[in-house]
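Complex shown without one protein chain; remaining protein chains in place.
Our next item is chain A:
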Amino acid sequence: MLSGRAAVAGIGATEFSKESGRSELRLAAEAVLAALDDAGLSPADVDGMVTYSQDANQEIAVARETGVGDLTFFSRVEYGGGAACGTVAHAAMAVATGLARTVVCYRAFNERSGRRFGQPNAGLSGEPTSQGLEMSWHVPYGLITPAAWVAMFARRYLHVYGATSEDFGRVAVTMRRHAATNPAAWFHGRPITLEEHQASRWIAEPLHLLDCCQESDGAVALVVTSAERARDLRRPPALIRAAAQGSGAGQMMMTSYYRDDMTGLPEMSVVARQLWEMSGLSPSDVQAAILYDHFTPFVLTQLEELGFCGRGEAPGFVRDGGIALDGPLPVNPHGGQLGEAYIHGMNGIAEAVRQLRGDAANQLAGVTNVLVTAGTGVPTSGLILSSG
């Protein structure tokens, strides 16, 4: 059993910017050192490294730069932002099984000043891989950007549940309000109104510009070690109460249009089931949720898949202030990727740790369990982190 065996003992990050002016490898190395320092550990203690399949920095390169010696465990978790919590799941498994003692998870990129994920890339359907073939049913029609892929689900959600663009907008407004009081957030001091959301230009109808998260340069790293050891380290541990990955039947990358009614995220349901089972907790037991918010519509869907509200009820839940800092389920107190930074979900895991430690910018009271999710629309992952 994985629950409670490992913990996040350290978190580190670079600044979040639009142009870091540094190489991605340097960002990774800086974040890794910061996380080790936070934990009170040194590079010599590290014997495992995990990142995402899309990270440009190989584990061995990050190890070289930071002076880490032998690695007994390394892993690259697949499926883009869906991998965020999966890195911690892999690290926890390695620690729990003895494959490694101290594992660093990291994600580093110049996603704004370098390769931008939101730009069309005709090469997506260029290789005869399973993914290239999958993309070939969409890319030739110009369905080629993440915003458009998500918009296809969003339109169906609006149609089935009678929701409106304003329901998406309230998610963005809430995230920007949270970011406004987080000094580390790119949009610190810059909240938006629902009117501004509605007036922002169309990207891919029904998504406005302000339904889409920002693009960022930066890096975040986490140190995972055994719960027992973490308790002896510099900072209070964030116990990995549950960690899970999930892919659904008929799963595709961002374009699972050929299954069910396109109003849900079955892969997140797979994650949710495991998280609740593994942790022994229920939705009422978490004091905050870090929900992956690259695009607003999937925040609504996640609330439903995770059991925080029923099918089609998320718009009402959000309208009633359900995800605000003073609501029943504060979501992304740091401002999420819409407000703080887009670090492919890794910055959200760091926020969960801060909330448990009690030193977040928008610190909530009495936080003992935080649920974290990873990228949506793709095979995904999730965590429940707990104090202790």
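Keep in mind that, in the parts below, a contact is a pair of C-beta atoms (placed from the backbone, for glycine too) under 8 Å apart; a residue touches a chain by one contact, two chains touch by 3 or more; residues count from 1.
Convention: contacts and distances are computed from a predicted model.
J.: Can you tell which of "Heme exporter protein B", "Histidine kinase", "Carbon-monoxide dehydrogenase medium subunit" or "DNA-binding protein" UniProt lists for the chain that's not drawn?
T.: "DNA-binding protein"
J.: Out of A:205, A:228 or A:277, point to the residue that touches the absent chain in the complete complex.
T.: A:205
J.: Looking at the whole complex, which of A:21, A:128, A:183 or A:366 touches the chain that is not displayed?
T.: Final answer for the missing-chain contact: A:128.
J.: Specify the residue from the set A:84, A:143, A:230 or A:385 that touches the hidden chain.
T.: That would be A:143, which touches the missing chain.
J.: Out of A:153, A:276 or A:292, which residue would touch the omitted chain in the full complex?
T.: Here the residue in touch with the unshown chain is A:153.
J.: Which chain A residues would touch the chain omitted from the figure, given the whole complex?
T.: Residue positions of chain A that touch the missing chain: 118-120, 122, 125-128, 132-134, 136-145, 148, 151-153, 155-156, 159, 201-207, 209, 255, 257-258, 262.
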